[in-house]
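To keep things clear, I will list the structure first and then write my remarks on it.
Here the complex is missing a single protein chain, while all its other protein chains stay put.
What follows is subunit A.
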Amino acid sequence: MNLLEAKGISKCFGGVQALHNVSLTVEPASIVGLIGPNGAGKTTFFNVLTGVYRPDEGTLTFAGQPLPAGQPHRIARAGLVRTFQNIRVFPQMSALENVMVGFHGRTRCGLLGAWLNSSAVRREEREIREGAQELLKWVGLQEMAQRVAGTLSYGAQRRLEIARALATGPRLLALDEPVAGMNGTERGHMAELILRIRAAGIALLVIEHDVRWIAQLCERITVLNYGQGLAEGTPAEIQANPQVIEAYLGHPSHG
């Protein structure tokens, strides 16, 4: 059974058809790439997927259940969590606090609990603090736990975002351009991290421009162009597909 199944997703903004009849599937514990030229609708698709926007048409099924469209927090709690293209850590909170926020949906402490500060609540706090530290270590940020997130380097913020998303206990992690603006070494580290996440049994959906980088990572790639699905297949198929080459490089007769 597919973990994620998006069928015939369409989304309009005024007169602009940002997405038209886009379909995509992700199998459990697999890595799927989503590529396409700028403005192809990749991030819009992510926003529809994670509830920032409601699709005009189409169905989203996650682990056999329909996704609650347009309700980001319920989608996240269902196990589909994302990172953002323009990094969105909580800039004034420490790295540790950032990750601790990720545990919110998995913890229970309510108003009364906070006021009474019972031993159960204290234990819960201790657990998520330790869990957060563990995750920071896992993404290689253990030294940065007390640093203010906004002052971390670009690459560190990207990894912090991933740690925060992992804290929610996702089954599918959607990464929006995780290596944008990174150099070769950093890209290597990110690829290694992505493979480790998959090894932990979490599926990944990765938006990326760099076809070569994504091709070495994933099992399948979906290509978007002008808001429509252009091609779908294995990395080798995609790299050999003339339509994809044209979409990226332009038609030979125009060159």
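Methods note: contacts are C-beta pairs under 8 Å (C-beta built on N, C-alpha and C of every residue); 3 or more make two chains touch, one makes a residue touch a chain; residues count from 1.
Following the convention adopted for this analysis, contacts and distances are computed from a predicted model.
Student: According to its UniProt entry, is the unseen chain "ABC transmembrane type-2 domain-containing protein", "Fe-S cluster assembly ATPase SufC", "High-affinity branched-chain amino acid ABC transporter permease LivM" or "TonB-linked outer membrane protein, SusC/RagA family"?
Tutor: Missing chain, per its UniProt entry: "High-affinity branched-chain amino acid ABC transporter permease LivM".
Student: Just name the one of A:H20, A:R164, A:R198 or A:R220 that touches the chain not displayed here.
Tutor: The missing chain is touched by A:R164.
Student: Of the residues A:V89, A:I162 or A:V244, I need the one that contacts the missing chain.
Tutor: A:V89
Student: Considering the complete complex, identify which of A:L4, A:A18, A:L60 or A:V81 is in touch with the unshown chain.
Tutor: Per the contact definition at the top, the residue touching the missing chain is A:V81.
Student: I need the residue numbers on subunit A that touch the omitted chain, in ascending order.
Tutor: Where subunit A meets the chain not shown: residues 50-52, 72-73, 76-77, 81-82, 84, 88-94, 96-97, 100-102, 104-107, 109-111, 113-115, 117, 121, 124-125, 128-129, 146, 148, 150-151, 164-165, 167-168.
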